[in-house]
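Removed from the display is one protein chain of the complex; every other protein chain stays in position.
Per-chain numbering from 1; labels A and B assigned in written order.
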Amino acid sequence: MSGRYELRFSGAGGQGLILAGVIMAEAAAIYDGKQAVQSQSYGPEARGGASKSEVIISDGPVDYPKATVVDALLALTQEACDKYSHDLKEGGVLLVDSDLVKRLPQGNFKTVSFPIINTAKNEVGREIVANIVALGAMVALTGVVTKESAEKAVLSRVPEAFIELNKKAFQTGYDKALAASK
Amino acid sequence: MAKKVAFMQGNEAAAQGALYAGCTFFGGYPITPSTEVAEVMSIELPKINGKFIQMEDEIGAMASIIGASLTGAKVLTSTSGPGLSLKQELIGYACIAETPCVIINVMRGGPSTGMPTGPSQSDVMCAKWGTHGDHAAICLVPASVQELFEETVRAFNLAEKYRMPVMIMPDEIIAHMRERIVFPEPGELEVINRTAPSVPPEQYKPYDTKFGDVPPLAAFGSGYRFHVTGLNKAEDGFPTTKAALVQAEEERQVRKVDANIDDIVTFEEYMLADAEVVIVAFGSTSRSARFAVNEARKAGIKAGMFRIKTFWPFPDKQIKALAGKVKAFITPEMNLGMCTGEVKRCAEGKVPVVGIFRVDGEPINPGQILDKIKEVK
Partner (left out) sequence: MAFDYDKYLRPNKLPHIWCPGCGHGIVMKGLIRAIDTLGLEKNNTAIVSGIGCASRLPGYLDFCTLHTAHGRAAAFATGIKMAKPEMNVILVGGDGDGTAIGGNHFIHACRRNINMTYIIMNNNIYGMTGGQFSPCTPTGAKASTTTYGNPDPAFDIAKLAIGAGATFVARGTAYHANQIDKLIVEAVQHKGFSVVEILDDCPTTYGRRNKFKSVIEMMNRLKEVTVPIKAAEKMSPEQLQGKILTGVLFKEERPEYTAEYAKVIERSKGAK
């Protein structure tokens, strides 16, 4: 299991978590020259419900494509936090939206919280980029992909007209996470 | 020039593989978790003057691709469990009429509606026994996004080469996960096209065994007029009830695969040289198995994996040979023992075959397999 880093992006359907996972994996697999697999599980709902996107990043081939013990977990809803935090690794990282996740799991890991969705809405200007704010934060907290690669991956996935918005979202998330984890 | 790479989902890679193989017709019906194949084909086919049609139901989708195939097109449909059940009627038609076509079936939980978004490997028997009557079956079970692309190309090759339906059955995990894929350049992978008739139209018979077990298939609209039916037929394509003719035609349709097993069956041997405990696995479960084998080796256990890439025809010869050498087989699969039964058949009682079965919509994880390796070693 050495060299294997596992991330889980969780929340509700429609929050863009699958895309956040895809971008993280793409940053590793396309821009950082590592190997990565992204997978997801979801319910029948297109919006709402609990949704998760998992990313495994490794220097070598990734065999098992799902998480075994999670190194870093993002939870954007209380339901997702309750459901998906059980296998968070000792010494791992938990990032939650401080407005939405009030009950935190107990364990020997680092918890970072800030109002992710509210930041997207009020500081960046659009709630829809909350997933990119969260992604910036996860990149800052885990260091598993380089910031440059992650930014490139973000920009390759968004339409021309939304490049500045997403750049701002990513940078804001990145900075807020560092500030919150001090 | 650097090759084109992408970070891509399995279903999207399957569609790209179909296009690489020269597919120009897709007939489908929406069903989770295979719909992305149809979506990509609907976008890409018209760009190359190909045709995409969303039919009124699964049976209609299967019918449309057989019709299109008879005009000479390379054809594809995609579906999942309940759709595969519906398509069986006309999969049988494609078998008896010997019409090349490719069916991608993404395996989800079943029977019936089952678990539409959960992974499963429980359709592999349906690939062989789903349609009634005796017939040959080819079914490929890829284990990565790259392999799903490549095996889709191979599925088209086999369909055209052997004039029959070929199925690709990724489980939901392989179909929906994303990985880096390196696209082969044109010409890098073999692409087999249908053999055209070598005789003039007036001498042409669609099942003329003068040309071997796989006679050339002409295209409607190409100057050749012939009859196609789902009834037992003679060499000229017309229905017959003459016992000897029916017997010979039925046997030929099965023999064309049975006599070419080594050309069709593919597999991967992982750390088998000195292995005592051998995991026989396929699809995403083989990835858990590889992980477990690596961990077992670290612990000093002589474990290995035989990975099935072609589920039908089943790799009997290889598993029978292994059965004479190893101490035990472990067969993890997301069903209640479909592959296990086949491995037991091949093991012929020489060694124990221990299954690990999961049908709860969750993958079999490496820990489960590792525990079993330690148990049986």
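By definition in this document, contacts are C-beta pairs under 8 Å (C-beta built on N, C-alpha and C of every residue); 3 or more make two chains touch, one makes a residue touch a chain.
Since we're looking at a predicted model, the values are computed, not measured.
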Interface partners of the hidden chain - shown chains only, full complex considered: B
Of B:184, B:230 or B:361, the residue in touch with the unshown chain: B:230
Identified contact with the non-displayed chain, of B:66, B:107, B:214 or B:353: B:66
In subunit B, positions touching the absent partner: 24-25, 27, 43, 46-47, 49, 51, 53, 55-57, 59-61, 63-73, 75, 89-90, 93, 220-231, 238-239
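Keep this in mind: only the chains that are shown with their structure count from here on.
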Centre-to-centre distance between subunit B and subunit A (centres being mean Cα positions), rounded to whole Å: 36
Touching residues (chain side subunit A, partner subunit B) in the complex: 1, 22, 25-26, 29-30, 35-44, 62-66, 68
Contacting residues of subunit B [partner subunit A, same complex]: 5-7, 116-118, 173, 176-180, 284, 287-288, 290-291, 294-295, 363, 365-367
